[in-house]
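Omission of a single protein chain aside, the complex is shown with its protein chains in their original locations.
As written, the chains take the letters A and B, and residue 1 is the first residue of each chain.
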Amino acid sequence: MSTPIAAAGLGFAGHELARASLDQCLKCTICETQCPVARVTDLYPGPKFIGPQAERFRHGQSVDHSLDYCSSCGTCTLVCPQGVQIAEMISQGRAVMKAGHMPLRDKLISQTVLMGKAMTPVAPLANAALGIKPLRVVVEATFGIHRNAPMPHAQSQSFEAWFKKHRPARTTEATRGKVVFFHGCAGNYFEVATSKYAVEVLEHLGYEVLVPSHGCCGLAQQSNGLFDGATHDVLKLCDDLRSAGKGLTIVSASGSCTGMLKHEAHEIMGVKDERLADVGSRIVDIMEFLWTLHQAGELPEFAPINLSVPYHAPCQLKGQRMGMPALDVLGLIPGLTVRESGQPCCGIAGTYGLKKEKYAVAQAVGKPVFDHMLKDNPGFGLCDTETCRWQIGKSTGLRMEHPIYLVHQALGLSPVSTAA
Amino acid sequence: MSRTVSSATVVIGAGLAGLTSAIALAKAGQDVTLITKGLGGLTLSQGSIDIWGRTGAGLVTDPAQAVADAPAGHPYAVAGADAVRAGAEALCGWLDGWFEGDLHHTRLVPTAVGAWRPTCLVPAGHTVQPAAGQRWVVVGPRRMKDIQPELIAGNLARTPLPDGGFVRARGVGIDIAARAHEVDSSGVAYARALDEPSFRATFAEAVKAVVHEGEIVALPAILGLNDPEAFADLSKRIGHPLCEIVTPPPSVPGMRLDQALRAYAQQAGVRIVLGAAVLSATTDGDRVVSVDADTAGHVTTYAADAFVLAAGGFESGALEYDSTGTLSETIFGLPVTRAPGAPVVADYWADQPLFEAGLSVDASMRPLGQAGKPVCTNLHAAGGVIGGAVRWREKSGEGIALGTAWAAATAIEEATK
Partner (left out) sequence: MRKLSAEVVVIGGGATGVGVARDAAMRGYSTILVERADLAQGTTGRFHGLLHSGGRYVVSDPESATECAEENAIVSRIHADAVERTGGLFVCAPGDDPGFADKFLAGASAQKVPAQEITLSEALRREPRLNPGITRAIEVQDGTVDGWRMVWGAAESAKAHGATVLTYHDVTAIQVEDGHTQAVFCHNRKTGEDVTIDCGFVVNAAGPWAGHVAAMAGCHDVEVVPGRGIMVAMNHRLVNTVINRCIYPSDGDILVPVHTVCIIGTTDHPADDPDHLEIPADEVQQMLSAGEVLIPGFRQSRAVHAWAGARPLVKDHRVSASDTRHMSRGMAILDHDARDGVKGMVTIAGGKLTTYRLMAKNTVDLVSEQLGDNRPCTTDQEPVPTATSGINYTITHRLADREAERPTGPLGQQTPNDLGHQVVCECELVSRGMLVDTIAAHPDAQFDDWRRLLRIGMGPCQGGFCALRTTGIAVERKAMDAAAATALMRLFIAHRWIGLWPILFGAQVRQTVLDSWIFSGLLDLDSVPVPAVPPAFTPPGEAAAAKTATATDKEVAR
């Protein structure tokens, strides 16, 4: 008697981590009430149903296809008072369901590096192409990517290319030693400005910033149930990051990829590898890093910024269980008011909101976030994660920035924003 | 890799006890970090404030008096009636206009099994007090399985009121979908739908169609989640006195209260770290120095001058009884007091000694060790982790949470003066 899970190469942590945690479920319904997808559609039976409940009925196959409406935002796991790894269980159920019959679309949108590499040298053309409605209609029909789904804006120079050429504009020596900067795919190809701000802030604070050439963390593949490819990518990334030196702190401005390295690769895919454990324990979100510096009395005074700015803390950042460090750090800037959305998710959840059949759900999930951003803003809004910024930006027409944007200003590295 | 975050006070737990102590300290100017593994039990509660509803002798009609008369060893006796009153008053001040009632009077609220449940402070305007001879109609959407109108009406009509009288009651199901084709909608799905004025109009018409002249209308507690105008609007549209029925989880009134109080806490400056389990504590002599919490990828150390353990009782895992018969408090390893003898007995309806187990505390809510002395000078407890009461039987959960949280916060404030 063979178990199809194991046969498909997926006989991983399901038996140890997430599945075992179903014993902690008391059916209390807290996850159900907080799930942003269940809130907006009855197509999804909800995290309690599809997670710990359905898991008791699973053996080697996932017969409940409605589980694919889970966006993997992780809110259920975050709010569960009992420690049930609901989102992880569902992700594993999805991987089992999709093993062997993955739609081409899911493979395509999860290949972030390929997309970035293909688009960078021809950025103006690519941006124009993604803006052409008829072309997007064809893409939707062929690949199932919704015609209005947010797409990244290609840059003509990658971050790595910029970094190789740049020289720290420092006034003091790098007295604080070395840190590694992790830019991720989006931070390399699309969100180049955010990566630059981050590096300049770190250098200004007295760090020598190292950027070993590195690739994708595999998150998009993971969230689409492609565990083999994702495992390969995340371990390759660990090797890349480890090549910069032993024991160095790795600082990231890419919220979701940080989560993949910190816990998701291990908790969802069951990757047990010392390279991952090493990198996962060393990588920190840049706002988390700055807040710790402040706590140690090592952050200089910030210059005032007299603004009230809307902010959304992304699901994948909250899932790292560190609170909202961006709020803490931005709270140190005199004159600045930052208003958090209080919402679980903007709807994009990585690649979920790109898909034709999920697009409307994702837009409905994000609507309260969009409304929050539009209500009172100085011409831009804040969010820590790239795909969320694309989603919110596309749906609101608002320019979206990483919180480091304002830290960069408050340290005098760029002109201070004023109310629009 | 460990990272350290410092605050004046760290509160563990996001239920009513945790939020109350965190807000009280933040309002007093402290830098407060609240760490919680998940959302608190407040979201599952009935959304009213119980003080003391029942004893073995029956219904309590004056909760404040019952608190004052609490037997030795009961959390109320340790925290004191003043702390309970101060905690309740503070809550009513923070959420101005949210509650009605006073601590000297019990109010009765219908429940989904058809009991008249005693409570004390109720969401203003959301209840009608029963009186003998009244005519009630219980109306529930058939697509909400946790509300069964015939059962509720049948039991409400046969359960005597405090004066020995009875209401008359009938139950009617209505067919109205919260969403498109959904036949299995939670109360929360209805509540969200009822946040929309257009659905309220449809819903009100369906209710009006089955209600008779002069009837009090009991509806499940689903009348709006985020729109504070929903209840008043439905009242106006239906044109009868409305009363919300307590439902099993998910509980919309509990969610309303939880949302409001968490938002208030954040406004008051409380830093909330959600999803992080506190794993262990570091002590130095008789002081707790810090606790370690499970952040993704690494442990974060939260250092503080004072700590409040408000992580709940057995239901949340703060107290544990394991397969070898060991009873423990799971974060600090504090001594747990329990009655001698068998922890549970064969008669379901009898008192189960295990469920009265919990921490013993001093008047500053500091957990006591073997010698009757505080284990740590700066560690305080609040809410369900404290033993000596079966809160669900007594209907005393919120009162104990408020009283002990207030006493703990007051002691911390005084210690830092």
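Just so we're on the same page, a residue touches a chain if its C-beta (ideal position, glycine included) is under 8 Å from a C-beta of that chain, and two chains touch if they have at least 3 such contacts.
Small disclaimer: the values here were computed from a predicted structure and weren't measured.
Within the complete assembly, A:56 is the residue of A:56, A:232 or A:272 that touches the hidden chain.
Per the touch definition above, the residue from B:8, B:68, B:151 or B:232 contacting the chain not shown is B:151.
Although one chain is not drawn, the whole complex shows that of B:159, B:202, B:259 or B:416 it is B:159 that touches it. Listed here are the chain A residues that touch the chain not shown: 1-3, 6, 11, 15-16, 19-20, 22-28, 42-43, 45, 48-49, 53-61, 63-66, 82. Although one chain is not displayed, its contacts with chain B can still be listed: residues 41, 44-46, 54, 59, 111-118, 142-143, 145-155, 158-160, 173, 175, 177, 180-184, 246-249, 251, 313-317, 320-325, 341-350, 354-355, 391-393, 395, 397.
Following the convention adopted for this analysis, only the chains that are shown with their structure count from here on.
Partner chain A is touched in their complex by these residues of chain B: 1, 3-6, 33, 36-41, 43-44, 179-182, 185-186, 188-189, 192, 249-250, 255, 263, 266, 271-277, 293-298, 300, 312, 315-317.
Across the complex, chain A meets chain B through its residues 24, 26, 28-30, 32-34, 39, 41-42, 77-83, 249, 258-259, 261-263, 280-284, 288, 291-292, 295-296, 318-323, 327-328, 340, 342.
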